[in-house]
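What follows is a set of notes on a single structure, which appears directly below.
Of the protein chains in this complex, one is absent; all others appear in place.
Chain nomenclature is as follows: A, B and C, assigned in order of appearance, with residue numbering initiated at 1 for each chain independently.
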């Protein structure tokens, strides 16, 4: 019985590397693996890029209005579907992925962030956390050495806790994976600094 | 470093038993463990009841407007906080539980359902899935022998897919833990039956 | 496809409770579950006893020379096999359990200790760790609040690091689950004390 997997992790936990490795494992076996990502992800155009230097073109860019069930119905002999940046899917598309495992018996493995820089869930990942057959964590470390689970956003190296959910890094925007303890302490410090400055 | 754990599972996966066992393990060590549940859970009044026949009075019933941080500040020497039926917490209370692990260094272990009978998340569990340090699954089986992850609601032994999120079993209402495959097949069958009957 | 599961944990981590809960889950569904344990375990005669106060008679006591495959061939309509104190199985019996999942398509769930009071593996659990489809940890806490993974033996409240692998508690013998850090520190202290006393 095919399953829907959600492999979540903070930024820079190696999600894309793991996806590319899994794709490689299937291809080595001569199996047909389909790699997708939501078009909302502007980071690497039509590619999946690992920070280790490996990259691959995606087979399909999923638009907001796409039905993934329709896409899969048009394909033949699919052994596995891999989805990167799955936090950008909409909940309806996640429901479709579950149905693909049930009605088409194709395993689906999604990789994505759990939460944004304000610790709020993304539509795709929250739905995946709710209905995936299996939830698996990809680990990375905080600056303190603990496991990082949050993603802090910085503008010109200053922590920000307000703004749009999506802002791709570059042009002064950067991100850092943090453990909840370091994240909240930094938030507390920023608040005190703003108070001192009378902001 | 204390952590926030979410142990989720479908109905009848043994969540209350596991909570009572964990409470027992702490108490055996002479440690002070606080057992809570949201007052929204009407099932066993002020008790936590395991289907194995074991039960225990809770130390604190959490109301919708309660601040769990305030409760914990009033307590002394707490080694661990256990929360049953955590799906009924509100998201703010879950954020407080995370802060208890950070600022008070007390581990918090929550037990709860992931989703309701319509496969929608509960406010408390969705927030726990988003921010808990660690997410652990409690397993149970579907009628087909596969792992059950969904909770189907029946009224007079007929599957229902509409109604309020909460309806405690009894008076014709019952629940069954199911795998997604059996759940969706049963939904499909019900739809066809309703169509045939012209409902 | 049926699987062989090994749920390991230190002493007093709730293994028997979890086994009894799992048995209950199957029986509630009207499924036939077989509960076994090696006869080498003298603790509760022919029973499985949970520290929560629940207990149940086993269906089969496995002797050292028994073939579990032969036992299973003699049974009909088995939905699941549960084995408590699986550390006392011999490696050949563990291999048979794997074959039961393959040739009879019956899931097998084993509960047991990983290591003895000297941190050496038990024959049954080492083989289970090597070949089980799935290895799952049952957690309990050390006196320091960390996760306990080792089992320290005490005679008249004094740590011992030599003796037979099996010595059931009672008559001065007791056990305590410990994290590796507390366990090794206690060993170090005992060595120093013995040196001071000239032992």
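Heads up, the rule we're going with is that contacts are C-beta pairs under 8 Å (C-beta built on N, C-alpha and C of every residue); 3 or more make two chains touch, one makes a residue touch a chain.
Because the structure is a prediction, the values reported are computed rather than measured.
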Could you tell me which of the visible chains the hidden chain touches? A, C
Hey, which of C:16, C:56 or C:115 is the one touching the hidden chain? C:115
The one residue from A:69, A:141 or A:167 touching the chain left out of view is A:141
So one chain is hidden, and I want to know which residue out of A:17, A:93, A:126 or A:151 touches that hidden chain in the complete assembly. A:17
Determine and list the subunit A residues touching the chain excluded from the picture. 12-14, 17-18, 20-22, 24-26, 28-29, 31, 50-54, 79, 107, 140-141, 143, 145
Determine and list the subunit C residues touching the chain excluded from the picture. 1, 98-99, 101-102, 114-115, 119-121, 126, 129-131, 133-135, 137, 146-147, 149, 179-181, 184
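Following the convention adopted for this analysis, only the chains that are shown with their structure count from here on.
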For subunit B and subunit C, let me know how many angstrom lie between their CA-based centres, rounded off. 28
Per the C-alpha means, the centres of subunit A and subunit C lie apart by a whole-Å value of 39
Give me the residues of subunit A that touch two or more other chains. none
